[in-house]
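Remarks on the structure that follows.
Only one protein chain is missing; all other protein chains are in place.
Order of writing sets the chain letters: A, B and C. Residues in each chain are counted from 1.
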Amino acid sequence: MRKHQTSTQVRYRRWGTAGGLALAMTLGASQAGAWNLEDAAAPYRGATIRTIGESLPPLEALAKLKGKFEKMTGITVEVEMYEHSEAVNKVMLDLNSRRGRYDFIIQPHRELGRFVENGHLVSIKKFMDDPKLRDPSFQPEKVLYPRLWKEISWYKGKMYGFPFTALNMFTWYRKDLLANPVEKAGFRARYGYDLGPPQTLDQYRDLAEWFTRPGKGFYGTAIQGKRHEALWYEWLNFLYAYGGDMMKTASGSECGPIIVNSPEAIAATEYYKGLMKFSPPDTLNYFWDDVMALMQQGKVFELIMWDDATYAVAVDRNVSKVVGKMGFAPTPLGPAKKRVGQVEGWTYLIPKYSRNQEAAFLFIQWMMAFDQQLEQHLNGGASARPDVYADSRVQALPYSKAAMESNEAAIAKPTIPASPQLTDILVRELSSYLAGSKSAKAALDTAAVEMHDLLGDCAPLEYPVP
Amino acid sequence: MSRAWRAAMLAALLAVLVVALTPYVWIILTSFKSRLDALADHPVWLFTPTFAHYPKVFIDKQYLPLVWNSALVASSSTVLSLVVGAPAAYVFARNDFAGKEDLFFFFLTTRMAPPISVVVPMFLLFTAVGLTDRPAAVIIAHTSFNLSLVVWMMRGFFADIPREIDEAALMDGHGRLGAFARVLLPLAAPGLAATAILCFILSWNEFLYAFILVAFESRTLTVGIPGLVTPHGTLWGQVAAVAVVATLPIVIFTMAVQRHLVRGLTFGAVKG
Amino acid sequence: MRAGGARLGAFVDRQLSVLFVAPAFVVLLIILVGPFGYMMWTAFTDLSFALPGHDGNFVGFANFRRLMHDSFFWDSFFLTLRFVVAAVSIEFLLGFAVALLIYHQVTRRRLVLTALLVPMMLAPVAVGLIWKLLLQGDFGMLTYYLRAAGLLGTDQAVLSDAPLVFPAIIAIDVWEWTPFVVLVLLAGLMSLPREPFEAAVMDGANRYQVFRDVTLPLLRPIVALVVLLRSIDAFKEFDKVFILTGGGPGTTTELLSIYTYRMNFKDWDLGYGAACAFMVYLVVLILCAVFHKAVFWQEGRVSAPAPEPVAVTA
Partner (left out) sequence: MAVAFRGVSKVFVDGTVALDTLDLGFETGEFVVLLGPSGSGKTTACRILAGLETPSAGVIEVDGRDITGLPPRERGMSMVFQNYALYAHRTAYQNIAYPLRVRGAPKADIDRMVRAMAEMLRIGDLLDRRPRQLSGGEAQRVAVARALVWRPDICLMDEPLSNLDALLRLNTRTELKRLHRELNTTFVFVTHDQEEAMSLGTRIAVLRDGRLVQFDTPGRIYREPATRFVAEFIGRPAMNTIDGVVADGVFHAGALAVPVPGRPPGPLVLGIRPEDVVVTGADEAAAIAVTVDVVERIEPDLLLFVRTGEVALVARSLGKTTDAGPGDAIGLALPPPALHFFDAATGVRLP
C-alpha cells in the first residue's frame, strides 16, 4: 500500500507531543532574531546529504556554492549530475524502490503528480513550521513569484519544495539586423510597417519570412521539430498565444476537460508548422541544443528559446558569435491578445525515504536565500525570486526584462501523474504532423482521444472526435 | 588475376576503409576543435587545435574516474563470463546428454530478452538484495548477456580440439579438472582471446544496464556521454574527447590480441 | 571408497559435467527466473510507477488484449522487422563482399582488419552522437558533401526528411555492424580447407561456381551464426537510433525498443511495457528456434562427428 504518511505524524515522533510543537512554534515566532544556521544544523553535523539533478549551469553553481554551507554546518552535500531524462529516470527508480539514496531531489515540476500521488514525498510544511529549522527571515510567500512557486513546487494545495529554477521561454532576435537601413527600407516596402522586434505572431512570421535567405545559409527562424520534449515546449508558446491549452484547469495538479483539439489549438499548430518554411532544412531534427547552436553561429534571425540558455548566446564570447547583437522580448502576442509565458521549472523536493530530511531542508532553505540565488542566477540559473532580477548585476544582463515579464505571465501546465505521458502523446502527434503524415486536426484529435483514454472520466473531450 | 581487376579490388577496399574510418577521424578532429570550428558551416579540416576539451571534461568535470569504472566493469564481467562460461562450453562440446541441445538453446535465449524491459525488474531485485549502485550489479548484468556469447563461441573452439588431447592429459596424470584448466584452456587461448575481446567491447560500450544499476560515483564512461548533451548545447568537443578516450582501450586491447582474434574466430586453427 | 584427500578430486572428476555447467546455468537461471520472470509476471499486472493505485494488481490478459489493438505497437513491430531484414541482409552481403576482398588481398590483412573494426568498437551511444554530428543539417560534414555532390537538396536534411530517415538509420547500422560480419566471415574463410577448392578447380569450375558451390556451402554454419547473432541484436537496436531521431519524425523510426522504452521510462507503465517486451521476446525466440533448427544445428551435427560411434569403430 502506498499511502503518504502525513508530515505531522513524523514530527510528533520527533518532538514527542503536540504541545511541544505548539510551544516550539510560539518560541520560533517570538525569538525570530535568534535563529542561525550553525545552531539549527548542529544536530546534523557530520551527516551527508545527497541530491540529483540535471547537469546544467545552475546545478554546477550549486555544487560550487555548497562548500560554504558545508563549512558552516558540517553537513556534507553530494551532487549527482545527469542528463535531463537520466536524472528523472534515476529518481523514479530510487523512489519506487524506496531505498532512499537521495535526501533531496531536483526534478522537473511536471513529475510532481507522480511523486505526490504515489506518496513518495514529504511536504516541507512540517519543516517550515519547525522553528528549529525554519529561518524566520525566509518568507517564501513574499520573496518568490507566488504563481511560479505554487505551480512548480505545490501540489493540490500542499507545498513540497521550492523552485530550483523558474524557467521560461521568450523571443530571441537579432537586434543588429533590425537596425540595418537596407533591411528597414526593404521590410517597410514589402510589409507596409516598420521593421522592429516581433510584437505579434503575425510580425513574428513576417520577420521570419523576410530574413529567410537560404542562399546565404541564413534563416528567419528555426523550430525545434525533433521528436523530443523540446517540440512540445515550443509549441505550447503558440498554443497559449492563440488562447488554447491542453486542458481546462485552474492549476496543474487538476484534471479537467480536454481542449487540446480546440479550433484555437488547431490554428496555433498550423501557424507553428507554417514557420517550418522559414527554418533550415534540418529543422525536424532540432531540439534546444541545435537551435541554440544556430543562433550562436549567427545563422538565424529569431527563436523562441529558454531563458536559462540565454547566457550562452548573449554573454559568453567563447561559444557565441552574436554577443551584443541579441535582443529579447516576451513571446509575441497572438489572437488571444494577452501576454503569455509558460511555467516550467525544476524544484527541490524531499523524498519520504530520505534519512536526512532536516539537513536537506536546511540546505534547500539556505540555497533559496538571496545571496545564493543571485550567485546561481548570475551563473546561468533562473531564480524564482523577483528581488534577484532587481539586482543591478542581473539587470545588466540583456535578457532580464524579458525573463521577468514572461515569469509574470506564466501559464501552468499539467503536473498530474499522467502529465509526462500527455507530453509524450503530443510530441508524437505533433512530430507526425510536422513530418507531413497527417493534418493538424487529425493529429490533435488523436492526441485528445488518447489523453482521454489515459485520464478517464475526469477529462472529458470538450471537442468530441467523431 | 588481371592487373586491372586487382587494382579495382584494391580501390574498393580502400573505399571501404575510408567509409569505415572517416567518421572516427572526424570525431578525433572535433575533439581538438573550438566550438566555433566544430559548428562551422563548411567542414573544417585544418584549424588551430585547442586542447581544452580533454582537461575540461576529464579533470574539471571529473570524468577521469569513469575510465577506471568502465575498465573495472568491463574486465570483471569479461573475466567472470569466461570463468563461468568456458567450462560450460567445454561440457557442451564434449559430453552428450539428454536434452543437451535444448539446454544449449536455453542459454542462447537469454540473449534475446529485451534489456529495456528486463532492466527495471533487475534494478528492483538487485535493490532488494542490496546490490544496486555497486559495480557488482552491472558486472553481473553484463555477465548475463555475455555468458551466452561465451558458451556459444567457446563451444566451437573446444569442439575443434581433438578429444585425444583431453585423454592425453588424463594419461599424463591430470584429473579432468586439471586436464581442462592446464591443457585445454591454454590450447583454446586464441579462442578465449577472441571471445574476451567481444565481451569486453560489449560490456565497455553498454549503456542501459550501466546507467540504471550503478551509482553516480561508479558510473561508466558510456553513461557519462549523454551528460554532455545539454539544453545549452551539445558539448561536441567534450563528447568527441570522451568518445576518443573511450575507444582507446578497446583499440589497444584489440591490437594486442589481434593475432588471436581472427585465428581464434576460425573455429579450427588450434589443431596444431 | 578411498581415503580422504583424493576423495574430493574423485568427486570433482566424476561430477565434472555437472560442476561445469551448473554455474553458468545458475547465473542464467537467476537472470531468467529473477528479472525476466519478474518481467513476465509484470505483464499480467497493472504495475505503473506513474499512476497511483497501480501497484501490480493481477489483471490477467488485459495488457495483451490492449496490445492486440495497439496500432502503434504493431506499426513499430513491422517497422522493426523491416529494419532487421534490411539491415542484416545488407550487412551480410556487404560484409561477405568485403571479407572476400580482404581474403584475396593477402598483404596487411591484419592492419586492414583492425582499421575496419573501429566502427564496431565505438559505444552505440557515441555512434549515435557521431552520426548526429555528421548528418546535422547546417554544419554536418556529411551533409555538406552530400549537398556538394548533389545527392541532397539544399532544402533537405537527412534526419529531417521523413523518407530519408529510415534508410539513414539502416545505413548507420550497416556502417556500425558490417565490420562484425566481415570479421566472422573472414575468420570462417580462413579456416576453410584447401582441398575442396582445388577439387572444384580441377573439375573445371570458374570463380563464381567455386564460390557458389564450395565456399558458400562450406561457410553455411558460420553464415548462419553471424546472421542469427546480428538479427537478435538488430531486434534490440536502441541506443543510436534513440539518440539520432528519438523515433521520429512522427513515428517513422520508432522501433520496438524505442516504443518499449517510452512505455517503461516515459510512461512508467511497466505492466504494459512488460507485455510488449514479452511479445517481442516470443517473436524473436520463435524466429530463432526455427532458424536454429533449420540451418544452424543441422550443420553443426554434420561438421562435428558424433563421438561415441567413433570409439566403437576403432
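Simple rule for what comes next: contacts are C-beta pairs under 8 Å (C-beta built on N, C-alpha and C of every residue); 3 or more make two chains touch, one makes a residue touch a chain.
Remember, predicted model here, so these are calculated numbers, not experimental data.
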{"item": "Full-complex contact with the absent chain, from B:D41, B:D60, B:D172 or B:E217", "value": "B:D172"}
{"item": "Given B:A38, B:V183 or B:I197, the one touching the chain that is not displayed", "value": "B:V183"}
{"item": "Where the unshown chain meets chain B, residue by residue", "value": "96, 162, 164-165, 167-168, 170-176, 178, 182-183, 186-187, 189, 270-272"}
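We take it that only the chains that are shown with their structure count from here on.
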{"item": "Comparison of A-C and A-B (more C-beta pairs in contact)", "value": "A-C"}
{"item": "Chain located farthest away, centre of chain C as origin (C-alpha)", "value": "A"}
{"item": "Rounded Å distance, chain B centre to chain C centre (Cα mean)", "value": "15"}
{"item": "Distance from the mean Cα position of chain C to that of chain A, given in whole angstrom", "value": "40"}
{"item": "Where chain A touches two or more other chains at once, by residue number", "value": "89, 96, 217, 293, 297, 299"}
{"item": "Chain C, residues touching no fewer than two other chains", "value": "138-139, 265"}
{"item": "In the complex with chain C, residue positions of chain A that touch it", "value": "1-2, 85, 89, 92, 96, 114, 117-119, 214, 217, 225-228, 280-285, 290, 293-294, 297, 299, 417-418, 420-421, 424, 428, 431-437"}
{"item": "Touching residues on chain A, where the partner in the complex is chain B", "value": "52, 54-57, 80-84, 86, 89, 93, 96-97, 99, 101, 217, 288-289, 292-293, 296-297, 299, 306, 308-309, 312, 318-319, 321, 380"}
{"item": "In the complex, chain B residues that touch chain C", "value": "1, 9-10, 12-13, 16-17, 19-21, 23-24, 26-27, 30, 38-43, 84-85, 87-88, 90-92, 94-97, 101, 103, 105-122, 124-125, 140, 143-144, 147-148, 151-152, 159, 163, 175-177, 180, 201, 204-205, 207-208, 221-222, 225-226, 229, 234, 236, 239, 242-243, 246-247, 250-251, 254-255, 258-259, 261-269"}
